[in-house]
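One structure follows; several queries about it will come next.
Just one protein chain is left out here, and the rest sit where they should.
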């Protein structure tokens, strides 16, 4: 029993180190996320949490956060969550419902959770909320896994 | 008969001038679109065509155009098409399928067409292609019309 | 404090009786659900759980449960959940991902949960699983509320 628990714990630690290495490696090359000031708050196997402040250059003709910017934040959290096992995965399709507008200065958080992973196909839900916890958007992404890895094995601590 | 044709022609001319005024007015305030170098190529009642060149700051950790940037281009064309009658409309939900990756330097064009407009509810299809005419994404947007106008009546030529 | 708790409890009891009356009233007129053998297992404010056994007349040309039948089960749970407050609501749009095939004889359960309700617009997630708890489909529905009621006030116990 103690051995089993130790093994499980070691496996979880290994999975978390892989996720951390993927997050670190992806973010270093992720020009789009960095240009938008998106930060990676947390990554774990099948999960990610990211943050973005709505800037002046992110608002649209209605003076609201451009839906594309909200989508981009959610899509970024989706990408980190579905790549967290160090198996490259890409978005096949995404669906987003905008539940309330966001405004300049709002601090948006996107939390991605894995809902299904069958073979190469994954489904992830991403909830976007503002600094008051109000729901801004609900995003669902469908991913397809490729053969390649995200980071080299040596990059995993 | 000649009178009818003249009336139709006058109506179409008026609808086009409204669309032009909306396009001009929205674009002037659309910080997000301009920050991404998105240009408005054409606007007409229920339609819009926009263009964006994939820049270094739009690529992701796989060195491909970030899905959020492709979405933003399509979503922008959607917004201009569904606001083209000078009745404010917002995105309720959107669905996007990514059919091929885009790369840095690619010039993407998004063409938005109205598929349905019933009461306050509209459906618009946006096809995104690259400079070789290859399909990059298929976007479908569902809009809800509000009570307000996009531009003041005086802004219509 | 005791008064507050009593009031909350009374309110919850009232909301549950409304949901029960809606479930009872809708199901009595729901020819489609009954023709497919769909049963209402549970209804509560913003929630519903329904069940359906995959029959011979529900399989398609691949000898698998027709995606339309899986969708119909999920869509039915969605309808009961979004009408549970006795304010008529209709589906604006739905998105479904099929995660594993279902076969003749499988007993499918759809659980609907409210994810967002802002003004007239609601978002509901419905998970469909088989008798072994395996995920079959993930459905997301976007509802719009109308002015009418589902059942007359007298029908609420």
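So that you can tell them apart, the chains are marked A, B and C in the order they are listed, and the count of residues begins at 1 in each.
Basically, contacts are C-beta pairs under 8 Å (C-beta built on N, C-alpha and C of every residue); 3 or more make two chains touch, one makes a residue touch a chain.
Note that the structure is a prediction, hence the values are computed from the model and not measured.
**Q** Among C:81, C:97 or C:112, single out the residue that touches the unshown chain.
**A** Selected residue, touching the omitted chain: C:97.
**Q** Looking at the full complex, which residue from C:6, C:32 or C:152 touches the chain that isn't shown here?
**A** Touches the omitted chain: C:32.
**Q** Please pick, from C:15, C:44 or C:59, the residue that touches the omitted chain in the full complex.
**A** C:59
**Q** Of the residues in chain A, which ones touch the absent chain?
**A** Within chain A, the residues touching the omitted chain are 92-93, 95, 121, 142.
**Q** Please output the residues of chain B touching the missing chain, sorted low to high.
**A** 95, 97, 99-100, 115-116, 118, 121, 123, 125, 127, 135, 138, 140, 142
**Q** Go through chain C and note every residue touching the omitted chain.
**A** Interface residues of chain C facing the absent chain: 25-33, 35, 56-63, 66-69, 71-73, 75-76, 79, 83, 88, 90-98, 101, 150.
In this section, only the chains that are shown with their structure count from here on.
**Q** In graph terms, nodes being chains and edges touches, is this line, ring, star, complete or other?
**A** complete
**Q** Quick check: superposing chain B onto chain C on C-alpha atoms, how many degrees is the rotation, to the nearest 5?
**A** 180
**Q** Since chain A and chain C are copies that touch, just let me know if over half of their interface numbering is common to both, same, or not, different.
**A** same
**Q** Which chain's centre, taken as the mean of its Cα atoms, is farthest from the centre of chain B?
**A** So the chain farthest away from chain B turns out to be C.
**Q** If you average the CA atoms of chain A and of chain C, how far apart do the two points sit, in angstrom?
**A** So the centre of chain A lies 30 Å away from the centre of chain C.
**Q** Centroid of chain B to centroid of chain C, CA atoms only: how many Å?
**A** 35
**Q** What are the residue numbers in chain C that touch two or more other chains?
**A** As it turns out, chain C has residues touching two or more other chains at 95, 121, 142.
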